[in-house]
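For reference, the structure I am asking about is given below.
Heads up, one of the protein chains got dropped from this complex, but the rest are sitting where they should.
Each chain gets a letter, A, B and C, in the order it is written, and its residues are counted from 1.
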């Protein structure tokens, strides 16, 4: 735990940042796609909502995997389970709240 | 065995419960006086039986292991007894079965409570009619409005026996809950969500009602009487109120809306504003000459069967 | 001028009641007394260096427990005041306003400032020792969590003498708790005091999650962990995922009250029911936050004093996992009667009932741990044994409440109050008393007296039954909660009298326990071996109290019940020879947590009174502390080998 010393480190070689570039292009594409579906296409409201929420989730996973590297670390299973549980609870609170309070199904 | 003392209490409780379920009239919930309360009572008794079973099993094992292995020099000590698949499956599966046995009647009763109870009064049976009463909770009193009869009462309500009564519940300010244990379970009253509760009394009688959701200083006194009367008595009472009681004026109504406790009273008529079910904010806006916004009721109406009250979506 | 000061004082300090004056005076006297004693014995420096700035998990644990015991006293006095008022119909010992404040503070304090910190205290003491670690993952954060809890609790308690207490119940339902119907500072105290300590709780959750996941002794795989550690791991998960919802709920109501927003108001489209929804989204998991850790304690204690490994270890673990998953999808059962559609109520009825299954599995596994054991009735064991039948009653009445149509009849009645005291007292309180007696020697190096402990147990346990068993009937008779008085002639009086007798009995039991603590501090049996109970897990492998660094050598683990296995090996003469010591790397003390939390207190107090001239500097102080911390690089020190040898020699453990 000698974190106080500065390590002089060697320059390592990494290639062109493909992952990052793909991530950016995909996010932009998905964003515009969602915009077009919402504004440009006149689908029924439910269909539109389903599709754009689906796209948002897809885009979130792009960030999670291509930019944030959830699968990286000494024991990545910990943060993976953590994030999954977080998604579960966040889903419970959003869906549950809507079910209870907004849309009487 | 000193530890047996730990068991005596729960065992006594169980026996006491078993005895009490049959008799005492003081125990309002176990003394149902109408079909709604009765269906809940059946559910309660059913669950009580199942739960007594569970408790009995736990207690029997508990007493057995303590008596058997709690002695100073008991034999049979086995430190390698650390698990048993078969047993563990048993005490997983049996609770599952119990849960199913509880869940099925629970769901059935839940859905049936949405429907009006079957009328038993001769008059109501033929006409298939029910009575609607609009209930408003105000800190700390209950206002009852009879939209059909066009009369209003405070802190007491008269209903015809044997006839389903639809109470439409609404709050002027704080949340309260409308509870008449002998006739049936409670529902909340809220400012933004008209709700309904079906109740019905088997026979004429007086029943205690109270608010069961805390709403401030005068909450403990927020009680009302439900008087069940035969159909003819009920009609007589309505006419009596119409003939002999004062009208609810606008001023008088505004007086009632102030937070305080008041005596029971009745009014032969009410002004139009009363029927609007405004909440405190809306009333204040109206009094200030602003436009009343009613959209807080959007999507908050759970009253699907009748489709009355607020609107469903925008 | 004088007049305006006078009127300010009259508004600022709570006045008009001899009880409050008494409290004011006793608080002032106690404070002066503490300051005087500390000054006289020249203990200020000691207090600062040994306690206020400590990052040692064992000391933090002790501070949590002391604070929680004090809060239990306050909550208990509240309870006795309520019982006094309700003993007979139409009493005027407390008026309505006062009674409403008392049940609100009673509930809030008991759950947030007693149950949680007591558990945090015990887990601070035991978890790092049980996993053979030298400290928690983030010692600084740990100290910060404690001080946030402490100052949050102080802020909340201040409401009693300054400004007025909250009176909307611990669940603070809107719209009654909103600014319009509830002006004044009381509710602000609730919102901000609880918020501050809640942030600390969230941090504790993260801290222990990482500690347990990453800092276990070599060889201790997840499925070799002691069950208490497992229970804390799972509790931490619930804390981490439930508290953010509460943070939001509290913040939204604060914004409503302080900045005129309309989340939960009647006006402008606010939704009062949304508050109930958010509150219980946290509130239901919260009851498992205070329950699962005591499940862990009972598992340890029952295994230790039955002298057996726990029955069905893996199932015990998985049932807790199941509870943690289910606990997030049952919250609506607290408002079945808020006009939900039948499918909604049906879903939440069933999801709630399902929790009975994993809980039942645990009950039976404990019973079968006792089976074929050699049961030893020590004080901790008595608490654990009493838990089983008493909690089962609380649990099965919970299942009865879970049946929505039946709940229409129980909701907000004393049946409900009886249910949650059966679970909270027979579960949580029995559990923390059990853990307190069990780990006391590990904390202080001497045992609590067994005879007095047993007296306290029997009196408290029997009185608990006297107080709360009749309460179920009171609910069925139609008495609702939060009534400051009731009329005669409803048949409620006899039961209320009995309940008050029970409550006083619990007070007596508590007093005996307090006396036991004082008595044992002087006469208590010393624990020289570090293993007074013939324990099975690693906390008993080190001295009592444990040295600053916990273990001179990090233990190596190969089985469950690791210490039991080590002792077994030693009996067989297989113990391996000791290695030489190496310097030990430990975090250094720091004053930042306590100072930062004190700034938080100032900021919070400012917000309560909407005095932004005070809140803003307080907030700036908090941020300054954060920045200062971010630039601290030298926050560790090494304990040299000589010191380790000296410490180990003193407890006879030198190799």
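Criterion: a residue touches a chain if its C-beta (ideal position, glycine included) is under 8 Å from a C-beta of that chain, and two chains touch if they have at least 3 such contacts.
Criterion: contacts and distances are computed from a predicted model.
One chain of this complex is missing from the view, so tell me which of "ABC transporter permease", "Molybdopterin synthase sulfur carrier subunit", "Succinate--CoA ligase [ADP-forming] subunit beta" or "Quinol oxidase subunit 3" is its UniProt name.
Record says "Quinol oxidase subunit 3".
Can you say which of C:27, C:77 or C:210 touches the chain missing from this structure?
Checking the options C:27, C:77 or C:210, the one contacting the hidden chain is C:210.
Of the listed residues C:202, C:326 or C:615, which contacts the missing chain in the full complex?
C:202
Could you tell which one of C:241, C:311 or C:492 touches the chain left off the display?
C:241
Which parts of subunit C face the unshown chain closely enough to count as touching?
137-138, 202, 205-207, 209-210, 213-215, 240-245, 247-249, 251-252, 255-256, 259-263, 265, 267-271, 274, 278, 281, 627, 630-631, 633
State which residues belonging to subunit A touch the missing partner chain.
1-7, 9-14, 17, 19-21, 23-24, 27-28, 31, 34-35, 38-39, 45, 48-49, 52-53, 55-56, 59-60, 63-76, 78-79, 82-83, 85-87, 89-91, 93-94, 96-98, 101-102
As a convention for this text, only the chains that are shown with their structure count from here on.
Among the chains, which is located farthest from subunit B on the basis of C-alpha centroids?
A
With chain centres defined as C-alpha means, what is the inter-centre distance between subunit B and subunit C in Å?
Going by mean C-alpha positions, subunit B sits 33 Å from subunit C.
What whole-number Å value describes the gap between the mean CA coordinates of subunit A and subunit C?
Their C-alpha centroids are separated by 36 Å.
For subunit A, which residues are shared contacts with two or more other chains?
Residue numbers touching two or more other chains: 101, 104.
Which subunit B residues reach two or more other chains?
If we look for residues of subunit B contacting two or more partner chains, we find 300, 302, 304.
Hey, which residues of subunit C end up touching subunit B in the complex?
It comes out as residues 96-97, 100, 167-169, 173-176, 180-181, 265-273, 306-315, 335, 337-342, 345-346, 349-350, 353-354, 356-357, 360-361, 363-365, 367-368, 370-375, 377, 382, 385-386, 388-390, 392-393, 396-397, 399-400, 403-413, 458, 461-462, 465, 469, 472-473, 475-478, 480-486, 490-491.
Any idea which subunit A residues touch subunit C in the complex?
Going by the criterion above, the answer is residues 1, 3-4, 75, 78, 82, 85-86, 88-89, 92-93, 96-97, 99-101, 104-105.
Where on subunit B does subunit C make contact in their complex?
Touching subunit C from subunit B are residues 2-3, 5-7, 9-10, 13, 20, 26-30, 37, 39-40, 43-44, 47-48, 51, 54-55, 58-59, 61-62, 65-66, 68-70, 74, 76-79, 81-84, 87-88, 91-92, 95-96, 98-99, 102-103, 106-107, 109-111, 113-114, 139, 173-175, 177, 179, 181, 184-188, 190-193, 195, 208, 210-220, 279-281, 284-285, 293, 295-296, 300, 302, 304.
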